[in-house]
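Heads up, one of the protein chains got dropped from this complex, but the rest are sitting where they should.
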Amino acid sequence: MLSFESDYIQGAHEKILERLAETNREPLSGYGNDKYCESAKEKIRQACGCEEAEIFFLTGGTQTNQIVISSMLRSYEGVVAAETGHVSVHEAGAIEHSGHKVLTIPGHEGKIKAEELAAYLKAYWEDTSHEHMVFPGMVYISHPTEYGTLYAESELASIAGICSKYNIPLYLDGARLGYGLMSRETDVTLPKIAQYCDVFYIGGTKVGALCGEALVFPKKNIPAHFLTLAKQKGALLAKGRLLGVQFDTLFTDDLYFRISAHAIEMAEKMKEMFREKGKRFFLNSPTNQQFLILEDGEMARLQELVKFDIWERYDEGHTVVRFATSWATETGDVENLREIMPSGGQ
Amino acid sequence: MLSFESDYIQGAHEKILERLAETNREPLSGYGNDKYCESAKEKIRQACGCEEAEIFFLTGGTQTNQIVISSMLRSYEGVVAAETGHVSVHEAGAIEHSGHKVLTIPGHEGKIKAEELAAYLKAYWEDTSHEHMVFPGMVYISHPTEYGTLYAESELASIAGICSKYNIPLYLDGARLGYGLMSRETDVTLPKIAQYCDVFYIGGTKVGALCGEALVFPKKNIPAHFLTLAKQKGALLAKGRLLGVQFDTLFTDDLYFRISAHAIEMAEKMKEMFREKGKRFFLNSPTNQQFLILEDGEMARLQELVKFDIWERYDEGHTVVRFATSWATETGDVENLREIMPSGGQ
Amino acid sequence: MLSFESDYIQGAHEKILERLAETNREPLSGYGNDKYCESAKEKIRQACGCEEAEIFFLTGGTQTNQIVISSMLRSYEGVVAAETGHVSVHEAGAIEHSGHKVLTIPGHEGKIKAEELAAYLKAYWEDTSHEHMVFPGMVYISHPTEYGTLYAESELASIAGICSKYNIPLYLDGARLGYGLMSRETDVTLPKIAQYCDVFYIGGTKVGALCGEALVFPKKNIPAHFLTLAKQKGALLAKGRLLGVQFDTLFTDDLYFRISAHAIEMAEKMKEMFREKGKRFFLNSPTNQQFLILEDGEMARLQELVKFDIWERYDEGHTVVRFATSWATETGDVENLREIMPSGGQ
Partner (left out) sequence: MLSFESDYIQGAHEKILERLAETNREPLSGYGNDKYCESAKEKIRQACGCEEAEIFFLTGGTQTNQIVISSMLRSYEGVVAAETGHVSVHEAGAIEHSGHKVLTIPGHEGKIKAEELAAYLKAYWEDTSHEHMVFPGMVYISHPTEYGTLYAESELASIAGICSKYNIPLYLDGARLGYGLMSRETDVTLPKIAQYCDVFYIGGTKVGALCGEALVFPKKNIPAHFLTLAKQKGALLAKGRLLGVQFDTLFTDDLYFRISAHAIEMAEKMKEMFREKGKRFFLNSPTNQQFLILEDGEMARLQELVKFDIWERYDEGHTVVRFATSWATETGDVENLREIMPSGGQ
């Protein structure tokens, strides 16, 4: 069945499978101590324009968020995030499970506002009894957000400035970073992210890899003994090569950017088609995730023809749904979707 | 200096000090295995009208909340509480530190509304992806709330019914329970609490004891090996007698209720005085904590004459402050307060 | 360079890479809800002779150990293991990080003795103050052990009987299970393991997979909401297919057993060669890991020609080293090793 359910419904880019096969029998040391990990790290440093970046490969997003947050915070600190942030809502409490509160501020189509962050931090530090409250020790943003939206460079700069003022790190969750970087409506680049953020990850799982996220510490600030911290959370792969080869491939010949751009092209086609069909958009997303408001009856009928993600209830009678493209979406898929998608959107 | 800063600014009721002295040299086994703990438990069972209640003494409120919540929840479960609940805001993240998310719903003068709780739980369980979200595994309420307000019996019954429907325990934080039970505006009694709640504690620290809370499991539902669970959190006193003697004294001849009633009498006098002076109340509290909105200049002048608690900012120029009476407040204290309190309230 | 460093120095069996490529573009739901996971589970159930087994795929051994132990124990319980057990020594404290003590008993070439386990449990429960001690809540064994040794069926049966008497689960860490099952000196089969153990895992990472362990609960005893428990620890792969396809392949046409048998054949060849060369064995291992005692000078010379693992100091002047074969070892590798291996062993 046709599926736009998510950007992780297919395997890996074929180039990755190829390289895995080519390198398969080479004997390599475990735990990331291999030449492919080294090469991948070097290529990522180049792409980030950051010679001194320290990089660590992990397998998934929640794992990465949990390790970053718990290793960079003191036990009395929490992480500030949008109410709709992945760490707030959809990680089964992984952050709290590691001992830290997620301190929420309003989300605006998935984004936090610099001025609301500033007001939150100001109010916190002026509160006379903050010794009995969780200290805001880090700011978490996702880019693209869970709603597909993006921060402008100026917004990133403002948020980074506030973090800097309060001396807390800014962490950017880039589970879908490629799709953000290749959006037609962004002025944010990888080097700028490395400049504004204290830590971020470049998502692989949703951008062409079988699994894997490249965690980047651009400012010589990787927590001491990070490998052991990862091991202790069960996050250290014995065959680190699996991550090294994948990221080495993704960052060779701009593969990561090219396949991300392809997903964006497919998303733009799909978006245009939705517009032509008169569908009702929940919000304007410039990336690979598109959100529609469907009448429940229409939704039920569509579910028999195509897989998509049910996001949240909109009101009595309507539901927000998500259609996602990915590196693997083909033009034919969008054409097929066009054929089964009825016109009209109320 | 005159002080209405809180209800824990003075030591213990003298009867308690007396009994500590009288029993001081008796050799007693440690860790709560002594006759005073036994006797206190039996008296509390009587007061709760619940023969089979299991009781455990702990030293403080945050400690009790942390142990109750972490011992009754599975790791994937969180506790539902008002945004303003003590566990949400003022325990330095003790609940998250023990691995559990505090799932917040709106607070209304400190209380949660049954219908909002029901809507929250319904929405949660209808959410298609709840496997990736924290399960609501318990409901936490405080009574009196952090704002001095009280649930009516009908409200408790509604909340208990919802908990029962979703098969999750209802936990009542009674840090100031005596002041709630002796309020002139309540229809809630200790036996009713034992009936509606699955676990609750009777606060001692703020109601006449040096320290100590009596945790009550009224339904044969104390977690297995609770003593070991407490020991593991550093919460088991070697000299359990310190808690046993105190609660045995508090529940002899209704001392707990009599001193609570006294605090309420003092609060009512103070409240009337505030009214006469034309002060502006932040909300209507029927218990020992009274909240006023003071103009900042007036507040500053008052602070030189009397200690009170600065609660939160009301608006530019005004602040919410708290005056608390306790078992130890004397009529003369309120009279002295009257003398220094200026008239007018805007 | 020739390498016998470990059994995870090469990629995956080619059949696995093939199947990953063949299934690569099929759109499949995430998080293990796909047909390959289902099929793999069914084949494993067949191989275990256990129709009702519940199976969950995870990526690595430490991760699996941490999740199993922390999800099956109450917070006051610890896991009993050999002093040399992987969970005791080589997981960077992952078990303690999840809150549980590893209670050690002597290891004998990596194995625990039933009578010592029985004595330990008896002494514990007769100790009058065990309320202040960690309860033994599970028994952990590895098979093969970290020293390559194996339990006989009768030993497994005795240990299982003791666990049963004390009503605690027996957990078998099968990181290298294939190599144990295909040893020439074993009477233990997969169905017997499913019979004696309450939970165990079939290791993939070291037996032909890129990553992945198949965790088996043979007695309808999987902890509730296990997927959420895994998610909360960052252990849930978005592309669960990566594990499903691999295990489906390994359990098709007995591939898992055939490649394990091959590794054993290579190990036996290597062992014979060591014997012929007069090397000194540290212990007699019937599986793919072989341990020699090398004089330090000889070790240094050998390290320039072949990679192997430095295990532990034996005495002043001698070191215990490990040579491991795997599914990927070729006859030529052993021949090459023969050529560079000097004779003599003191």
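Letters A, B and C name the chains as they come in the text, with residue numbers starting at 1 for each one.
By our rule, contacts are C-beta pairs under 8 Å (C-beta built on N, C-alpha and C of every residue); 3 or more make two chains touch, one makes a residue touch a chain.
Remember, it's a predicted structure, so these values are computed and weren't measured experimentally.
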item: Touching the absent chain when the full complex is considered, from B:44, B:79, B:92 or B:181; value: B:92
item: Which of B:206, B:262, B:279 or B:322 contacts the chain that the document leaves out; value: B:206
item: Residue numbers in chain B that touch the chain omitted from display; value: 1, 3, 5-6, 8-12, 14, 17, 20-21, 23-30, 59-67, 91-94, 97, 205-206, 210-211, 228, 231-239, 241-242, 307, 328
item: Chain C, residues in touch with the chain not shown (by the definition above); value: 75-76, 78, 89-93, 96-102, 123, 127-129, 131-134, 310, 312-313
item: Hidden partner interface residues of chain A, rising order; value: 31, 70-71, 74-76, 131-132, 135, 224-225, 227-229, 231-232
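Keep this in mind: only the chains that are shown with their structure count from here on.
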item: Rounded Å distance between chain B and chain C, as computed from the means of their C-alpha atoms; value: 51
item: Geometric centre distance via CA averages, chain C-chain A, whole Å; value: 34
item: Residue numbers of chain B (touch at least two other chains); value: 75-76, 131-132
